[in-house]
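All remarks here apply to the structure that follows.
Missing here: one protein chain of the complex. Every other protein chain is in place.
Moving on, here comes chain A:
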Amino acid sequence: MNELIYTVAFYIFAAITVAAAFGVVTKSNLVHSALLLALCFIGVSGLYVLLQADFLAAVQILIYNGAIAIVFVLGTMLTRRSSRHGTNDTEVNIPSRVVTLVSGLFVVVTLGVIATTPWHYSSGVIVEDTPSLLAQLILTDYMVVMEAAAVLLLAAMIGAIVLAKGVEE
């Protein structure tokens, strides 16, 4: 019973993710693309929940979907036109055959890798309390990486403030 529910849920979330991701690239309106990206992220967070990574799922919704609002605003501010369509059109200068060929090749290679990889089933115990374990890892083993990311974000923030303030008169 539970197995069946998990399988059905997996295919529903996977379908949402793939369909929304397809919509992101095919929609001609940038705002619609941004919203479909939000839906795509929700699908991904659903997959995280099925993998027992509930903390990661909440992070996915909070951080990534929160950022969608910003993408949305940038999309409206930068591409506003008199008509609301055609703000996210496909680039006409690149021949569509090349695009199809490259993306088709990518799909084939990915499928090949997935099919030939020998998948291992972990025999480890399922961790119930993921947040404390994650915190332990981040603040001990991956301390330097986290600090580096923090410094990078700080530099980006200072840069943004300097750019937004403009040059001194």
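Everything that follows uses one rule, which is that contacts are C-beta pairs under 8 Å (C-beta built on N, C-alpha and C of every residue); 3 or more make two chains touch, one makes a residue touch a chain; residues count from 1.
Everything below uses one rule, namely that contacts and distances are computed from a predicted model.
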| item | value |
| --- | --- |
| Missing subunit (named according to UniProt) among the choices "NADH-quinone oxidoreductase subunit H", "Protein arginine kinase activator", "ABC transporter ATP-binding protein" or "Peptide/nickel transport system permease protein" | "NADH-quinone oxidoreductase subunit H" |
| Of A:15, A:70 or A:109, the residue in touch with the unshown chain | A:70 |
| For chain A, residues in touch with the removed chain | 1, 31-32, 35, 38, 54-55, 58-59, 61-62, 65-66, 68-70, 72-73, 76, 84, 128-131 |
